[in-house]
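Shown here: the complex without one of its protein chains, the others still in place.
When the chains are written out, they are named A and B in that same order, and each has its own residue count from 1.
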Amino acid sequence: MTGSAAALEAGSRRSWRLLALFALIGVVLLVPLEGVAQEGDTIVSQLRVENAEGERVGVEGIRLVVATEDEVEVGEGVSDAEGLFEVGVPGPGTYVVTIDEGTLPAGVFLRDPTRTSVTINVLPGQPGRALFALSPTPPVDDEGTVLGGSLGFSGRALAQLTTEGLKLGLFLAMAAIGLSLIFGTTGLVNFAHGEMIGWGMLMAYFFNFYGFAGAFGFLSGLPPPFGGGVNLIFAIILATIFGAGLGYLMDKVVFGPLRKRGVSLIAQLVVTIGISIFLRFVYLFAFGGVPRFYRDYTAQSGIEFFGLVTITPKDLVTGGLSLLILIGVGVVLTFTRIGKAMRAVADNRDLAESSGIDVQKVIRFVWVSGGALAALGGAFLGLSEVVGFNTGFRFLLLIFAGTILGGLGTAYGALVGCLLVGIGVQVSTLFIPTELKNVGALAVLIVVLVIRPQGIMGKAERIG
Amino acid sequence: MLDDATTDQPMATLPWEPGVSKPDPILVVDGMRRAFGGLVAVDVDHLEIQRGIITALIGPNGAGKTTFFNLLTGFDTPDRGSVTFDGDPIDNPSPHDLAKRGMVRTFQLTKALTKLSVIENMKLGAKNQRGERFFSALFTSMWSKQESGIEARADELLTRFKMDHMRDEYSGTLSGGQRKLLEMARSLMTEPRLVMLDEPMAGVNPALTQSLLEHVKGLRDEGITVMFVEHDMDVVRDISDWVVVMAEGRIIAEGPPESIGQNQAVIDAYLGVHHDAPLDPEEEEERLARAQREEEEE
Partner (left out) sequence: MIDWGFIFSQSLTQAIDFNAIAFVLAAMGINVHFGYAGLLNFGQIGFVAMGAYGFGLTLTWFGIPNVFVAVLVGIGFSVIFALLLGIPTLRLRSDYLAIVTIAAAEIVRLVARSTPLRPITGGAEGLNQFIGPFRDLNPFNASGTYGFGPWSYRGTQLFVIILGWILVAFVVYLVWQLMRSPWGRVVKAIREDEDAARALGKNAYWYKLQALILGGVLGGLAGIVLALGNAAIQPDFFSAPQTFLFWLVLILGGVGRVWSPVVGAVLYWVIITFIRNLGRQLVSAGYVPTTVIDTSQIDQIQFWIVGLSLALLMVFRPQGIFGSREEMALDAR
């Protein structure tokens, strides 16, 4: 078996696993496997780039054009989620493969910007391999100046990174609300919250590629939004609903009964860890270990503001939506009946109970809405960063840093803390290597605990 | 009782006023203040606790008694104020430090260590144990002799408290009253000079109350100073030699138990000056905050 065929098979197996994940929530799935078997001679390529974790990740959606030596185009194709590209050629010979730079997604650059095409020999019975070196950072010339119109160490870079950080912070804050409210109302630190975030991005990915009805094999022939994949916007809405569902299940099946049994908080904490590990590895099984991107809106060119910052339309929309949702949550907490009930339960559970509030119902509501917000935050994070089986857990650590920075259990503190962590993480890349940016946030977490354990927004009370 | 007469004597001549100085104080508090947010929970100008007698600390709900207790025993930190214990000034004391100096406390909700046996609970109380140091603990010979001495003393105390028959039971199996007894006996293992009892009679069944009271009096007869918080006025009248009354964070009256019933400030505090009027919103808020705080403290 050739390497590319093996990789292709791995790809189709992965979609099976993704479906197995779906089966777990009770949906029976049959899905058409798209076999892209090529006869005869082919040119293959795998386009991969190192992500923040240092893992090599496939880059999807890059267009490659194959031509003969005398510039006659013989085929073209787009890399799949694995970064795999395969196109048939008429026969053995010499071909020129050109990469379409316009299709490079944000944050992916050619390591050598002058090398946009390669010449390869295709031998009989052996696929030709086109190699393109991609880099997560903009290329740099001999003097260390960043090429490709990107950022160096400057006020402009600071502005750009602060904007990116603000966006990250908004997503983190949205995902953090559930964690914070669950802690407030039940005293439980939910370590499975990262998997609730991951759930959102994976569901959005699933619907984006397979569609709502596409889950049922016989309906996959229907036109979108029913068959095939649905537009990401719709996919994210579905993911949010499924996030609420997961939150409901967590409380209904696990934590509600545990509270009823009077299981200690410490034991419940270990249970959240167990669930977290279980879900994370179910995700790994279903989704595979290689991070991927959504199908839609992956590559967008940015809009420049004030000549200072460049923002892609998707970031503008998702960032704005998060801001609106956060304001909405604030309004709900402050003015509505259920919001007041939530705060009452968080303030003093017994008092709330004795004044006629159905505490269990409030907690259920917190789980459901927290699950929905976590999923939505996760879906947005997946759009701005990458979709991976353990991305949720990585973000959870940042959220922990944010909530502790802001003050554990204070809703507004979590918001402020997460924004600071988001900005800090991005801006820190001016000074430290990108792969260590999350380390900085986690180190801050420890420093905050030394200096001001109640967080910047928390009240100094009953410590020690 | 003859003992009562002798211990009462130095107090008999004292004026019945808040902050009065005592002939031989073991604990002196000055300018102690503790506020939670805007609410001042404790604001005590001056208080002296006489050595060798039983002093009761009483006051209506939310008067700040428990907070005051926590401040004195190092479980809470005052915003300002100073404490002198047995002549030594103690700044920002930690509970374990105070316990080593000879001030030990019990808790309103008993803290029997449920998964330790009764005798282990007792032995825990002993001070200066060599075996409690990590490296000495590794070698039994370093502490076994001291341990058997401690055990003998613990058994003696258990016998005195009539708990010797439960010596090897998990303390989690004890009743509420037995736990109170255990906690008191355990605190005696620290060889204290001052025992602070936070509501020693709360949740104790009446059959045990009398024996508990006798034990408290027994402490005084051994020369140990006792200070306790209590709600039950009968108990206060029965065992205390001196009573300190708190309301709204302040000391409003002091005097021998029989004097307290006649004190106008105390009556006002207990009944509320405007006890017929409904609570105004501010007050209600305050009480909620207090209730909440008390819960947290538990």
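We take it that a contact is a pair of C-beta atoms (placed from the backbone, for glycine too) under 8 Å apart; a residue touches a chain by one contact, two chains touch by 3 or more.
What you see is a predicted model, and the numbers here were worked out from it, not measured in a lab.
Shown chains touched by the hidden chain across the complete assembly: A, B. One of A:R48, A:K167, A:R280 or A:R295 touches the chain omitted from the figure, and that residue is A:R280.
Of A:T94, A:S154 or A:S264, it is A:S264 that touches the chain left out of the display. Looking at B:P60, B:P95, B:G176 or B:P256, the residue that reaches the missing chain in the full complex is B:P95.
Although one chain is not shown, part of chain B still touches it, namely residues 73, 75, 94-96, 99-100, 104-107, 111-116, 120, 123-125, 127, 129-134, 137-138, 140, 143, 147, 170, 172-173, 186-187, 189-190.
One chain of the complex is left out; on chain A, the residues touching it are 13, 16, 20, 54, 189, 191, 254, 258, 261-264, 266-267, 269-271, 273-282, 284-285, 393, 397, 400-401, 404, 408, 433, 435-436, 438-439, 442-443, 445-446, 449-450, 453, 463-464.
Methods note: only the chains that are shown with their structure count from here on.
Mean C-alpha positions place chain A and chain B at a centre distance of 56 Å.
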